[in-house]
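Sharing a structure below in structure tokens format, with a few things to ask.
Complex shown without one protein chain; remaining protein chains in place.
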Amino acid sequence: MSNQEYQVTRSSKAARVAAILGAIVVVILIAAPWWAGRADMRLMGEMFLYLALASLWNLMAGYAGLVSVGQQAYVGFGGYMLFALTMFAGLHPLTAIGLAGVLGALISVPVAVLIFRLRGAYFAIGTWVIAEVFRLSFAQVSALGGGSGSSLPVGIVKSLADARDTREALSYWLALGAAVLVVAAVYFFLRSRRGLALTAIRDNELAASSLGIDIWRTKLVVYIVSAALTSMLGALIFLQKLRISPDAAFSVNDWTAFVIFIVVIGGIGTVEGPIIGTLIFFALRETLADLGTVYLIVLGLVAIVVMLKAPRGVWGLIRSRFDLQLFPLRYRVIRSGSSKGA
Amino acid sequence: MPDDILRMQGLDAHYQDFQALYGVDMHVETGEVLAIIGANGAGKTTLMRSITGLIANGPGQILYRGVDIGGMRADQVARLGLAMVPEGRQLFPSLSVEENLVIGGQMGRRGAWSLEKVFALFPILKERRAVPSTSLSGGQQQMVAIGRALMSNPDIILFDEISLGLAPIVIKDIYNALPGIIGEGMSAVIVEQDITKALSVSSRVYCLQEGRVSLEGASATISREEISRAYFGIQ
Amino acid sequence: MTTILKLDAVCKAFGAVKVADDLSYEVAQGEALGVIGPNGAGKTSMFNLITGTLAPNSGRVVFAGNDVTSHNAARRCHAGIARSFQVPQPFSHMTVFENAMVAATQAAGLREHAAERFCIEVLEQTGLLAKANTTAGSLTLLERKRLELTRALCAKPKLLLLDEIAGGLTEAECVSLIRTIKDIHASGVTIIWIEHVVHALLEVVDRLIVIDFGRLIAEGEPHAIMDSPAVKEIYLGIEADA
Amino acid sequence: MEWLNAIVQGALLGGLYALFAAGLSLIFGVMRLVNIAHGDLIVLAAYLGLTVTAATGLHPLLALVVVVPAMGAIGYALQRGLLNQTLGDDLLPPLLVTFGLSVIIQNGLLEVYSADPQKLDAGALETASLSVGGLSLGILPVLTFAVAVAVIWALQWTFYHTSLGRAFRAVSDNQDIAQLMGLNRRHVFGLAMALALVVTGIAGILLGIRTSFDPSIGGGRLIFAFEAVIIGGLGNLWGTLAGGVILGVAQTVGAKIDPGWQLLAGHLAFLFILAVRPNGLFPRVAA
Partner (left out) sequence: ANPVLRVGHVSPRTGPLAGFAEADDYVLEAIQKTFAAGLENNGKTWSVEIISKDSQSNPNRAAEVAADLILGDEVDIIVAASTPETVNPVSDQAEINEVPCITTDCPWQPYFFGRNGVPGEGFMNTYHFFWGLEDVIAAFLDMWGQVDVEKSVGGLFPNDADGNAWGDAENGLPKPLAAAGYSLVDPGRYQPLSDDFSNQIAAFKEAGCEIVTGNMIPPDFATFWSQSAQQGFAPRIVTIGKALLFPSVIESLGERGEGLSSEVWWSPNHPFSSSLTGASAKDLAEGYSAASGRPWTQPIGFKHALFEVVADVIRRAEDLEDPAAIVETIAATNLDTIVGPVNWANGPINNVTKTPLVAGQWQKDGDAMELKIVANSTAPEIPTTGELKLLG
């Protein structure tokens, strides 16, 4: 019996088909300014931003075991940095978005040092408190409007592009780019050695550390990268919103609760989950949002029902039914060509 | 049959899609020590968990003193007088040693076992009664696990891997204590990998193989060859 | 003969319980050392001190000539120490194969493809290959223990620490386990093995140490140690004068 | 004197926070359940109080006779009907389910009671005060503090000195094995949630007397409650009281420096304590 009979594979036919279809979809989406209406583009842009946020949150919670309910800290921080850098430093909005990411990474380091002392639920609450501290601190900065908030001067928005159509296309492409970049980055990261380490940490820290994985550093890297990218997304989001205030920027509902909803409905701990979740969330929102309180009650009910009936989310259901992986991460050991029994 | 305290009839058990037990027929006579042996993964733990209600099974598959306990919850089964010393000890970490024992007796079933009696059986536990159970060594924890089960004054007690991870001296102590434990009219089911040990303390033995009973017999008369055949299914 | 591991007056206490009390000994490169002692003597704790899961109150741990006392577990693993856990610690949501891959890629630092081949080899050696695609969380206790061994081997250690891996095995399984460990030892890996299944231990180890209350109370040729009155009394429970 | 006043008022405020936190601490300790809806349940209790006082004309404190058992029953039903199904090693299902619950309660209250701020009218109790060493203390905050101490004493006693408490701890450690001890975990958890919501009921009524409330104010209360629990250290209810007091004092002292710092100071105190004592000030030894 030789182990030459065994082979390890990480791909599947479904995945290869999905990759091709995915590429086609992305190309179609890139062309949206030529076929979609303004409202559709705006909606899709928002969906992409949520998809990116959700993928990052999924990376943290679903893979690194960092369940944060405080990612709004970085969304808001990025948004405020966009305002500060464009209004006071006179930077071009695109430069400001990039720089917001860098600053987000920088500020996340001391935050991480502090809250990494916490585990599980403690960590979750710790992140929330951090976000509150961010909110209350920015509320004290009167140059940025304090608690009242501030609007982005029209001139700055127009510096993106003079014509409204170009501007709208540009901000659409930025959102699309962000989503594709984040999903791809998360996927390739998870396929790498470090991704394997991360999954191991999520399952068992004691074992991971005694197999040579530096837990603290691995988590720190994930946290910082998420913080940086989330800050950039925050800057992008508030470039569309045009107005920022502490309550809006650091809203736990808008930037974390809905994101968690998306990830969990779609399927946590899978790359596909956030994509499905985003589609479902927006479908619900577009059909029900005008019902006001009823919409929110429905959202709450959906979250509960999914959690109880399908804790691995919609993608989890699909995967267990069809053994399907569009973004294959698992290793499969298969016996090649042999028909011998064990 | 009036002498049966426990009877399994066509017991099946599943973990999601995976079937771990296939139509197991088995009985335990009142007052006897029954041994169950079998290779890893044969389904011994699954059997014990099914009996105690931790794994759901169909109605009519398990009778306890003639009563169908197949569909009951674990706590209901426990109240009827079944106790288990689980595989891997599984003490309550946030309870002290003494509380771990006391909670075993919280159903208020009457009988011979009390805190004093358990402490007399395992004196080291009395010494360490106030410490959290987590700070005991593996062997000491096994003593607590046994004491905890005894405290409920069960009519039948199930031991899963009774000697796993224990120093010879402790195993010896526990086996020495066994007659005293059983002596009170209690029945016992013991899962033990050390076949010699298993045969020496039991009156009858069942061998499980891949979820099925592959051998049944009186401990005193059963032969080694029969056993190894039953273990691995080698004809 | 070079020393690969040296414990130098290591002390560790949990409150009043001393799990390591002035513990000093050396292990030679390529040796197989057995460890016995009553339950609660501090054997597992000693492993925790060697791997860096526990920090000592005082004393030093020297591995391959370097003082590693202040290094964390991950760093010591990279230096070549791997262990199995007495209470198995699988990555429950990953498959058996992925569990092995973690060790091969992170601890042994193998590249993807080499790691895959190596893991298959080790899984075959430890008899888990048939379960390669099974989620570790659904293994039985004993399969989990075997997974512990597999993972430790996949880390390609210089020093392998085994904590009660023979418990609960049938005789046949035990024989095959002994063969596996002998093979590993023969390939040059230094082994420290804690085991209550003494006959298995005696088949493999060159030397035996006995721990009680965190202290080293006896050390030497295995059979001689087993015959010593102290071991008979505190460990085997045979009265010395009987 | 002004500083002393700030500290004393803060400590009394801490009593209210400790009451918010006590129920949370209990269920967190027993079930490892992070109840995001806790703040909204406090508000729900206040609204129940409102309904009872409006319907019967009872004094809000007397309304406790109805509200407390009602909250207990809601807690038991909620746990058995819904939350029991979410428990496990995973942190997320309870987090998300209680988040959903929070949204439902909040918007349900909005549908039923509208967004109008409401208040429980406790008559003279609201404005009565007593003078101690030159400080003017409201009877209501003093009463709240005393209730907090009593509630926490009772919970602590229940937890560590009764068989119910032992059952709580055992089930929280290992549900399967606890079942083998004849404990029905669903029932035990139901009782724990019932007890927690009993405390929440008391907290809600006292909140409703102290300040006006509307369906949206739960979230802010939730975070204070969590902070108090964590500052105090898990599993230690006296610690939770201390956590509440620290939070209250930090807020009033912060506000003394600048009112804008009131909430911030509370959070910073929380983070500071985490930085120096990650397990809280008084974690239960060896848990």
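Here the chain labels run A, B, C and D in written order, and each chain numbers its own residues starting at 1.
Heads up, the rule we're going with is that a residue touches a chain if its C-beta (ideal position, glycine included) is under 8 Å from a C-beta of that chain, and two chains touch if they have at least 3 such contacts.
Please read all numbers here as calculations on a predicted model, not as lab measurements.
Trainee: What shown chains does the left-out chain touch?
Mentor: When the full complex is considered, the omitted chain touches A, D.
Trainee: Which candidate, A:S148, A:T166, A:S192 or A:S320, sits in contact with the chain we can't see?
Mentor: Result: among the candidates, A:S148 touches the missing chain.
Trainee: One chain isn't shown here. Among D:H38, D:R166, D:R186 or D:R210, which residue touches it?
Mentor: Touching the chain that is not displayed is residue D:R210.
Trainee: Per the definition of touch given earlier, which of D:H59, D:R80, D:K119 or D:R277 contacts the omitted chain?
Mentor: D:K119
Trainee: Spell out, residue by residue, where the missing chain touches subunit D.
Mentor: Interface with the chain not displayed, on the subunit D side: 2, 5-6, 9-10, 13, 16, 107, 110, 114-119, 121, 123, 126-129, 136-141, 210-214, 216-217, 220, 248, 251-252, 255-256, 258-260, 262-264.
Trainee: What residues on subunit A make contact with the chain left out of this view?
Mentor: 37-39, 42-43, 46, 136, 139-140, 142, 145-154, 157, 164, 240-243, 245, 247-248, 251, 253-254, 289-290, 292-293
The working rule: only the chains that are shown with their structure count from here on.
Trainee: So which chains count as neighbours of both subunit A and subunit D?
Mentor: For subunit A paired with subunit D, there are no chains in contact with each.
Trainee: Looking only at C-beta pairs that count as contacts, which pair of chains has more of them, A-C or B-C?
Mentor: Most contacts of the two pairs: A-C.
Trainee: Taking mean CA positions as centres, which chain lies farthest from subunit A?
Mentor: It is B whose centre lies farthest from that of subunit A.
Trainee: Roughly how far is subunit A from subunit C, going centre to centre by Cα mean, in whole Å?
Mentor: It comes to 42 Å between the two C-alpha centres.
Trainee: What positions in subunit A touch 2 or more of the other chains?
Mentor: none
Trainee: On subunit B, where are the residues touching two or more other chains?
Mentor: Each of 135 in subunit B touches at least two other chains.
Trainee: Quick one: in the complex, what on subunit D touches subunit B?
Mentor: 163, 166-167, 169-170, 172-174, 176-185, 235, 284, 286-287
Trainee: Would you mind writing out the residues of subunit B in touch with subunit C in their complex?
Mentor: Where subunit B meets subunit C, its residues are 15, 18, 39-41, 45, 87-88, 135-140, 142, 161, 164-170, 172-173, 193, 195, 228, 231-232.
Trainee: Across the complex, what residues on subunit B touch subunit D?
Mentor: My answer: residues 52-54, 73-76, 78-79, 83-84, 86, 90, 92-95, 99, 102-104, 106-107, 132, 134-135, 148-149, 152.
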